[in-house]
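To keep things clear, I will list the structure first and then write my remarks on it.
Here the complex is missing one protein chain, while the rest keep their positions.
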Amino acid sequence: MDPLRVTIWNEFVHEQTNAEVRRIYPEGIHGVLAASLRSHPELHVRTATLREPEHGLTQEVLAQTDVLTWWGHAAHGEVEDAVAARVQERVLEGMGLIVLHSGHLSKPFRRLMGTSCHLCWREAGERERVWVINPGHPIAQGIDRFIELENSECYGEPFGIPAPDEQVFISWFEGGEVFRGGNCWVRGSGRIFYFSPGHESYPVYHHPLIQRVIYNAIHWARPQGIKAEVPRHVPVEQAPEKIVPRGLQLHEPGGRLL
Amino acid sequence: MDPLRVTIWNEFVHEQTNAEVRRIYPEGIHGVLAASLRSHPELHVRTATLREPEHGLTQEVLAQTDVLTWWGHAAHGEVEDAVAARVQERVLEGMGLIVLHSGHLSKPFRRLMGTSCHLCWREAGERERVWVINPGHPIAQGIDRFIELENSECYGEPFGIPAPDEQVFISWFEGGEVFRGGNCWVRGSGRIFYFSPGHESYPVYHHPLIQRVIYNAIHWARPQGIKAEVPRHVPVEQAPEKIVPRGLQLHEPGGRLL
Amino acid sequence: MDPLRVTIWNEFVHEQTNAEVRRIYPEGIHGVLAASLRSHPELHVRTATLREPEHGLTQEVLAQTDVLTWWGHAAHGEVEDAVAARVQERVLEGMGLIVLHSGHLSKPFRRLMGTSCHLCWREAGERERVWVINPGHPIAQGIDRFIELENSECYGEPFGIPAPDEQVFISWFEGGEVFRGGNCWVRGSGRIFYFSPGHESYPVYHHPLIQRVIYNAIHWARPQGIKAEVPRHVPVEQAPEKIVPRGLQLHEPGGRLL
Partner (left out) sequence: MDPLRVTIWNEFVHEQTNAEVRRIYPEGIHGVLAASLRSHPELHVRTATLREPEHGLTQEVLAQTDVLTWWGHAAHGEVEDAVAARVQERVLEGMGLIVLHSGHLSKPFRRLMGTSCHLCWREAGERERVWVINPGHPIAQGIDRFIELENSECYGEPFGIPAPDEQVFISWFEGGEVFRGGNCWVRGSGRIFYFSPGHESYPVYHHPLIQRVIYNAIHWARPQGIKAEVPRHVPVEQAPEKIVPRGLQLHEPGGRLL
């Protein structure tokens, strides 16, 4: 299997400011995710967090990343616009992006979706059942009919996203809601997967089946082809068919608009 | 038929700076579009242009607009981010948006698509044939198998857009290219249609069938339902099913994150 | 509003063989649906049932039908293949089709979907909550956040359908399942809506909000444009661009394959 370079990004705020969250994730959410992924020899895993320079997501780091996972919640606003734009750009070029839980309101995800990405929510530690609705999808491999989480934050519809290109999971909540919690999109040459479980006050990312879904998603999201073509002026003499130019020209021969 | 409030937005630069363009569109591109639409009694048509205060797109104007059409080319960068964000927001609430020709690089369109929106292009006055690929679509009503434009700017693939929700037209070009030139998306509660013909150096918007497509698209894009729900905290006592909260709470009772 | 010709098709078996079902639907399920729809003056409503000649769906009846609704459960196999093919053909030409509840296994629906259309199910009179996931969709107009049915048959994922073109509703069930219960597709020039509530042992079709959804769906599914083009040989002399034929011809000039 080809090596895959994975960068686990984590906001890493609540694990430092809240004792209960720290108890669940003493090394941060990124620590648990990285440890579980490092058991797979084909993955080269690194981590990056908000408070590092450029949030740990320099041009160089992103250029060496095949798939980026993103978790954030309390500090979406602290992510610099330039870094969010850089992530968006890399996705369009082919980098995979896995957005986790409250990352639905992160800057990179909202920029790529173009919509509000809002949802309804309730924090009551209720039961969630993550149903596989697409058993033939690679992200569902190794998952039976559903994953049951005894304590979870409820996310509910309507979820302000563009219609997913593919859906893999829909969640049921004890309190009565449903939620499209496992969705795929392609944007440019990049693949994006949003996966909703993962509130930081419950040990969701310690769950082996949740880890399995993220592992599957990383493989699914790996770059597939070449990057989508950059804008390109095709001079008349390079037209695939021979043509004679007619009419008014508003552009210089090189393509610059007059 | 219900009245529809349409706002025709035009950059209105080349019609003032280039004598040839002014000859084709003495009242501006918006002038020709508005005149053709005003022949339909159910449409209430107004226009707005770049150099007006707030580009003519105040909160009030947008609140009274059911469908907005957008043409721009030379001055996308002059559109204020705040106005582009306002248009995006109104589309998510339900306003229809018709993006014309070089509007593919406009700020509102790129924000809503989340992708580069780039394409290949060539200005040679070559022949374009706009094929109907979806004769059952309301935007194709009244169009036969294709629309032929003797002089057109060539737009070519790959076009950096998300996969359209529906496709209505694909264009053929004399110089050898193809282009997905008539595409529909839904974003939030709003409908978006991109239609590629319309280079300002040819009289494309004087063509009755091009006018017909835009008229059809305005009807298709009219607001359909209520606006997509705003973010919403559902307190435990409002859960559809009775539940007892369990575990750690990271939010105050009113929903504010601690 | 333009008049819409609606044909309500019902298998009409259980209402005659089961006293309890007859008590709920003394005039048949089609009777309740037709009565609710006849309160809308723009609808011209007729009914048809399985045991009529050609199941009441002659070429003539279908030719005069803009939207057909379909309910069946116990006797899918009794529907003649020729009639199922006729319905499919008319949908491709532009007739709308609303498939209700157990109609997911009907011949016309399976022919149009191309998939198994299977699902999981449980008949326990449990609570169902039909969530609006797309408040901007015309089929959701007049429905608040959800419809609650105190007694319903549970349908569960995975549902063997092609990815819907649009989703309007997802259901939550007391027993722990979720289900994509309100889905739209376009096939040829026709629009198809599947709506899952409606087990015959509960008075689901007496519920005003369920009636509202069906009414909305009928309007949404009305024919939009012209029928998709029939197969067509384009002789060389009718090619849009002038070309000179080259190479081997396997067809006669009229297009017949040699």
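Just so it is clear, A, B and C label the chains in written order, and each chain counts residues from 1 on its own.
By definition in this document, contacts are C-beta pairs under 8 Å (C-beta built on N, C-alpha and C of every residue); 3 or more make two chains touch, one makes a residue touch a chain.
For clarity, every value in this text was computed on a predicted model and none was experimentally measured.
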Based on the whole complex, identify which of C:R5, C:H40 or C:R122 touches the chain you can't see. C:R122
Across the whole complex, list the residues on chain C that are touched by the chain not included here. 14, 18, 20-21, 73-74, 88, 92, 111-116, 118-126, 151, 154, 156, 158, 160, 162-163, 165, 174-177, 185-188, 199-202, 228-236, 239-241, 243-251, 257-258
On chain A, residues whose C-beta touches the chain left out of the figure: 94, 129, 135-138, 140-141, 145-146, 148, 165-166, 172, 186, 188-190, 223-229, 240
For chain B, which positions touch the chain that isn't shown here? 129, 131-135, 156-159, 163, 166-167, 170-173, 176-178, 180
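The rule is short, and it goes like this: only the chains that are shown with their structure count from here on.
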Determine the centre-to-centre distance between chain A and chain B, using the mean Cα coordinates as centres, and give it in whole Å. 27
Could you list the positions in chain B whose residues touch two or more of the other chains? 165, 174, 186, 188, 228-229, 240-241
